[in-house]
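In this view, the complex is presented without one of its protein chains, the others remaining in place.
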Amino acid sequence: MKGIARAAGFAAAFAIAAAAPAAAQTPPAPAAGAALTVAVAAPVTSLDPHYHQLSPNNAVADMVFDRLVNTDAQSRQVPGLAVEWKAVEPTVWEFKLRPDVRFHNGNPFTAEDVAFTLARLPNVPNSPSSFAVYSRPIKRVEVVDPLTVRFHTAEPYPLVPLDMTNVRVLDKETHENASTEDFNSGRAAVGTGPWRVVSHRQGDRIEFERFDGYWGDKPAFARVNYRMVTNDAARTAALLAGDVDLIDQVPTTDVAKLRRDQRVALSEVVGLRLVFLGLDHLRGTDENSPFVTGNDGQPLGRNPLKDVRVRRALSMAIDRQAIAERVMEGAATPAGQFLPEGVYGYVPGLEAPRYDPDGAKRLLAEAGYPDGFRIQLNGPNDRYINDARIIQAIGQMWTRVGVRTTVEAQTWSVFVGRASRQEYSAFLIGWGSNPDGSHPLRNIIATYSRERGWGASNRGRYSNPEVDALLERSNTEMDGEKREQMVVAAMRMAMEDVAVIPLHIQTNIWAARRGFQHTARVDELTRAQDVRPAAAAAAR
Amino acid sequence: MTVYLLRRLIQAAGVVLAMSVIVFIGVYAIGDPVEILISPDADQFERERAIRAFGLDRPLWQQYFTFLGRALQGDLGRSFVFNEPALKLILQRMPATLELAVGATVVALIIGVPLGLYAGLKPESPVSKGVMAASILGFSLPTFWVGLMLILVFAVQLGWLPSTGRGETVEVLGMRWSFLTADGLAHMVMPAVNLSLFKISLVIRLTRAGVRETMLMDFVKFARAKGLSPRRVIAVHVLKNIMIPVVTVVGLEFGGTIAFSVVTESIFAWPGMGKLIIDSINVLDRPVIVAYLMIIVLMFIVINLVVDLTYSVLDPRVRLEAKGA
Partner (left out) sequence: MSTTTAPSAAQAAPTPPAPPRVETPFQRFVSEFAASRLALAGLAVFTTIVLIAVLAPWIAPQNPYDLAQLDIMDSRLEPGSVGGAGFTHWLGTDDQGRDMLSGIMYGLRISLIVGAGSAVIACMVGASLGMLAAYAGGRTDSAIMRLVDLQLSFPAILAALMILAVLGKGVLNVVIALVLVEWAYYARTVRGTALVERRREYIEAAQCLALPTRRVIFRHLLPNCLPPLIVVGTMQVARAIALEATLSFLGLGVPITEPSLGLLIANGYEYMLSGKYWISFYPGIALLVTIVSINLVGDHLRDVLNPRLKR
């Protein structure tokens, strides 16, 4: 029996292994000025940089346009179209602009263009996800001189530079009446960035050529072919076949194999996206949570998730290391908070909760559930890396401490609406942060409030007045260090209260053909200017 | 005949209308497009603005009648995702899918009919049995699996064919076609073959079954008795007779291929309509879904009409008027 299984297995292994790496000619190093072909996973929906706040769109926008404040590979703020910026008064930010910058069509870049850009943000018709959130705190834009611009805010607002890392600057003259369609056709896709658009075929590919008048580092390639290949396996295969030079979102299943492959080189970095479990905080202590029952399948009459001991037990019952190693195959870092170390607002010393099934059982008994209860864990199956696998693994772990768990994975389109209507008891979801601790606090932890615009993504409806108060104060604190202390204190409070159960932070992985060197970015954006011929990269 | 066509036309309008209603209700039941499209950064104010911009704040029936009113003036709405007319998006993608579907159908007929004919004429020969056994493979393996296998073998290992994408295109009649360039054809081979696998099996089986039956029929016996050459008997009498089920099924399959070659197009990154519809369904881009399905249902109606008309040409026993349909 064993022999047969092995023989069959060997034959299959041979067939598949033979299919994988046989075409082993090492590609020649790309000549300077050659073309670069990139295959990305997520389709770009528009070339209008203010139409849809979406990572793939932002990546392409970064190739064509510039921001006042750019971000480096680590998402730290670096000068972009502005060379320096400071708050000259608590409610006035002043940006000094870069001189001698020109758009692709030769128009000079001036302060008027900045004013025009901010005015356009809220006025993009039919935008499904507008950039207006970044211009709303700014009440007035004052053009001091062609290279100086001042933003006046209603109250002290420390996040203006951070917000400006999300806004791509347009040319007043070119884009005065440009519609989203004009951008998509390529006609209005004119910026100050390193690449100009040659052609765009929606959902298929975008072709770029180098803009020789770019103010920054000159790109290494004359042309870029930016293709969208949504299927993971097909993308890896396209790389192995030598049809493309760089792919993003390398599936974790292929990472181990690619690491050993001489023909490709991986570039990876711990990202800013936390995967966590949201819990039902909406139902009160003596109400039923929709997917929690007693062991007999009858309603419990109370919501155990309101008890911090239960939440902590559920968190302790999860072996994050095992998930990171076995499910994510190393492409994740177990986490106890939203941000990785080194980012503004990271809570020092707050580690990923230790795996302690016995402690979890004790806590459950203490909370009055010595035999546990039943729960359903929901999650998407097409959104985050290995999402459906993660919830199954957690189902195993929870069941082992006595919380008998069923698992249901649905497509994001069905899942997200139901999660937002508080129809789940426990659900897996993720959050990609801006590199500032106040960002997840305001959107996920803060009490849901339409008036303040807080907690819009707080799908579990966690609410903690003390956290809210700290966040409130930090929002107008202009002293960077003081503000960070407040943010850290608020985050620590929320995490100790297990507002959500953090699991891990994803690792962003790209794979390039030998001869190409790619610099991995924490913000997940795949941009052609981050690729260099390997030799040139070594020489720099 | 004219009356018949007219009646079919009126029915078609009813079906298209029914489809639009079903899609409206269906998308509403599945979820909320704004939740899917909006940036997680957006606050409640921005969410509400987006909902208003798409008209989703109004009751469903109002949304539907607004849509209907515009549709009667030829405006099927703008995509939530792309902010472009839904019709334009679909038409842009159509050539890519059309040429793939035609390619797959041609491959299926060229391979399927002769093999099926042979298997039907010599049912006991080992070759026929081999053909029949192999034809089972065509529909038992999931398309996504076969597709990746094709890429692994022919693109990654052998390096004969490009792995994904559409390749070079030429503009003819304002549309982009890739079957007119060598590079484009090379890109087309694998997806077309992947799509045709099921069809080849289908055609083989239908042809074989038809041939076996027809060969025993009196008119064939009579033709043979008359001393007609076997070649002529098969080419004229047998083939004409078996084409009815083949035409029906291949016609339907052709429609299905145009409409829903979703998996093949995803795996081969083929920028056709199948990929558009799956992407649109994933983000509940209702205007595109509605417009797409209305077009598809129209297409099926036309295909069915053509199939029915072909029947009456191929088989005089089926008379259109008699059906009153």
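For clarity, chains are labelled A and B in written order, and residue numbers in each chain start from 1.
We take it that a contact is a pair of C-beta atoms (placed from the backbone, for glycine too) under 8 Å apart; a residue touches a chain by one contact, two chains touch by 3 or more.
Because the structure is predicted, anything quoted here is derived from the model rather than measured.
Peer 1: Who touches the missing chain here, B:A133, B:A225 or B:V313?
Peer 2: B:A133
Peer 1: Which residue among B:I30, B:L98 or B:L180 touches the omitted chain?
Peer 2: Answering carefully, the residue with contact to the hidden chain is B:I30.
Peer 1: Pick out which of A:V144, A:A256 or A:A469 touches the chain that's been left out of the picture.
Peer 2: Once the missing chain is taken into account, the touching residue is A:A256.
Peer 1: Can you name the residues of subunit A that touch the chain not displayed here?
Peer 2: Touching the missing chain: residues 1-2, 5-6, 8-9, 12-13, 15-17, 20, 232-233, 236-237, 240, 251, 253-254, 256-257, 322-323, 326-327, 381-382, 388-389, 392-393, 395-396, 399-400, 404-411, 413-414.
Peer 1: Would you write out the residues of subunit B that touch the absent chain, in ascending order?
Peer 2: Interface with the chain not displayed, on the subunit B side: 7, 11-12, 14-15, 18-19, 22-23, 26, 29-31, 129, 132-133, 136-137, 139-145, 148, 152, 198, 201-202, 205-206, 209, 212-213, 216-217, 244-245, 248-249, 252, 255-256, 259-260, 262-263, 277-278, 281, 289, 293, 296-297, 299-301, 304, 311, 315, 317-318, 322-325.
Here, only the chains that are shown with their structure count from here on.
Peer 1: How far is the middle of subunit A from the middle of subunit B, if each middle is the mean of its Cα atoms, in Å?
Peer 2: So the centre of subunit A lies 37 Å away from the centre of subunit B.
Peer 1: Under the touch definition given earlier, write down the residues of subunit A that touch subunit B in their complex.
Peer 2: Subunit A reaches subunit B through residues 16, 18-23, 39, 43, 45-46, 51-54, 125-130, 132-133, 180-181, 184, 201-205, 227-231, 233-234, 237-238, 240-243, 382, 411-414, 416-418, 420, 431-432, 434, 439, 443, 449-450, 453-454, 456-457.
Peer 1: For a test of understanding, state which residues of subunit B touch subunit A in their complex under the given definition.
Peer 2: 30-47, 49-50, 53-54, 78, 80-84, 89, 92-93, 147-149, 151-153, 155-159, 162-166, 266-269, 271, 275-276, 279, 281-284
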